[in-house]
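All protein chains of the complex are present and in place, except for one that has been dropped.
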Amino acid sequence: MKTGWRATVLAAYLALLLLPIYWMLNMSLRENSDIMSQLAFLPLHPTLQNYAQIFTDRAWYSGYLNSLAYVSINTVISLAVALPAAYAFSRYRFLGDKHLFFWLLTNRMAPAAVFLLPVFQLYTALGLIDSYIAVALAHTIFNVPLAVWILEGFMSGVPREIDETAFIDGYSLPRFFVAVFLPLIRAGVGVTAFFCFMFSWVELLFARTLTITEAKPIAAVMTRTVSASGLDWGLLAAAGMLTIVPGALVIYFVRNYIAKGFALGRV
Amino acid sequence: MAHIELKAVGHSYLPSPAGPADYALQPSDVVWEDGSAYALLGPSGSGKTTLLNIISGLLRPSVGRILFNGRDITELTTAERNIAQVFQFPVIYDTMTVFDNLAFPLRNRGIAEPEVRARVHKVAELLELDRDLRHRASGLAADAKQKISLGRGLVRSDVAAILFDEPLTVIDPHVKWTLRLKLKQIHQEFKLTLIYVTHDQAEALTFADRVMVLSEGRVLQIGSPTDLFERPAHTFVGHFIGSPGMNLLPCALDAAGVRIDGHTVPIAPALLERARQAGGELTLGIRPEFVRCRASADADSMQAEIVAVEDRGNFKIATARLGPHLVRVKLRESESAATGPGWLAFPREWTRLYAGGNVVG
Partner (left out) sequence: MRKTFDNRAWLLVLPVFLLVAFNAFIPLMTVVNYSVQDVFDSTHRAFVGADWYREMLHSDRLQNALLRQFVFSGLVLLIELPLGVAIALLMPKKGGWAASLTMVLIALPLLIPWNVIGTIWVIFLRPDIGLLGHFVDHTLGVHFDYPTVPLQAWVSVMLMEVWHWTPLVALLAYAGLRAIPDAYYQAARIDGASGWAVFRHIQLPKMRGVLTIAILLRFMDSFLIYTEPFVLTGGGPGDSTTFLSIYLVKLAVGQFDVGHAGAFSIIYFLIVLAFSYVFYQALQRVGTGAAR
């Protein structure tokens, strides 16, 4: 087993990969004045003050709550509409099916920049600006095609005979779907939810443009840390660290399904 | 060509096995004679693939030593052992032509190109692949691909043994027998030691000179197909081999024989004595082919109730109820039987006794 040198190189890569993140952790545990005064590999006077400020200042923590809110809403909506659609693509041929699938794909690839202004105007006209639902809906442009795509892949792995047996046994389509089918594609649902979460959580352009104050995501809040004395690096770093936490948690929970999801290659 | 010996070889997939139940293969001694064709027969999970992989070197046994021609090769890698293995599904190098596939093992060992060409052509001709040599290997049918896998083993002149792990699994049934014939032909021509793992007894019995039956990690019997058929060493062997398998009837010791359902089946005194000494649960075994079934009573016969007669084409299977037991009888096409009372007799020369599963005497 020549794991020796492979493990070393891999460990080196992981260390380099985590270095910038570690550096931000370092910053987050120091006061801004301390940061500006000297460069130190380890925080010499560590303090949790930055985190404390974020947790107590409504302007800050509301940003997180807002982000979590619209990301969750988006994941639920995306899954809810994608599941029946994916089933249709998996089991049926219908008029325009290939074209529809392709059109969905193009939306996954659409440059956000192209849609930014018109979407903003549309949502303003509908009075949706600065609400969770606005961002959640906007993110479905790329998340729903992705969800349909991933789910269709998993669903195609379940033989049609199972559906037919259930129908012969007297199940209606909705009941079959919930009682029989969903448990079989559990992994697929997990992977889809993960990717919907991920792509919605990290997206900034729509999230910032469609919100003003009420639903402002943490990403946008972070851009406002400029004060009279310049940028508060410590605070900024702490805010950044906290944005990594939900992502790390989610990926930990679905780690077993990720390999399968990537294997389908539909990310 | 190699004489392969396994000394006290056993394997456990667990890091620290506690008892026999933790071993996928129970430690035992096995010998494979040079140039013979062996079949490893057994149900799934019996340890056949484990045993095969230990011989090829893909698996290092937890205990024991392996010897090729008297030389201890336990520490040698797979490539150094000079064996070839054909897997359950065809393993070929997709991007290469058939020629390059066959040449691969030779080129890796630095054989000169003219010799590579000569050997590849010889093997390709033997396997009837010579017309496909220039084609991409990935486009061929499953049986051709398996032939390529086999060919990669045959091109090497120094190969000690060829191991087969259920190689006909993905082959269409009507092509299977041509491949089996080809394997027999190769065996006769090259006189290599061949070890063939299968769960299909028909395959094992037609292919091999000697069959090794495994169950739950233990080698139960090694013998010719005839041995296994006529003198199974274990109730499992009796039951597994034959279609239908051996009749196994629980019985009890008696003065002149064994008792089944109130009848006494006569047994030779010497055998009876050995059964008594062996102890343990006693089972009488007799193959359906050897049970005598008549419409009227005669000496030694027991009355039974024939409950079903199935016509299977060129033979019939009659199922008779003897007390609480069911006995199957295999009748030739010409013999007749009808439901209703019948008389069964167990000829002494075909009746076996098993104590605790193992044959007595």
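Lettered A and B in written order, each chain numbered from 1.
Assume a residue touches a chain if its C-beta (ideal position, glycine included) is under 8 Å from a C-beta of that chain, and two chains touch if they have at least 3 such contacts.
Model, not experiment: these values are computed from the prediction.
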item	value
Among B:Ser62, B:Ser149, B:Gln201 or B:Thr319, residue touching the chain not depicted	B:Ser149
Contact with the hidden chain (one of B:Ala24, B:Ile66, B:Ala84 or B:Leu129)	B:Ala84
Residues belonging to chain B that touch the chain removed from view	56, 58, 77-79, 83-85, 87-89, 91, 93-96, 104-105, 108-109, 149, 152-153
Touch residues of chain A, complete complex, unshown partner	6, 9-10, 13-14, 17-21, 23-24, 27, 35-36, 39, 41, 77, 80-82, 84-85, 87-95, 97, 100, 102-107, 109-119, 121-122, 137-138, 140-141, 144-145, 148, 153-154, 156-157, 159-160, 198, 201-205, 209, 218-219, 222-223, 233, 236-237, 240, 243-244, 247-248, 250-252, 255-256, 258-267
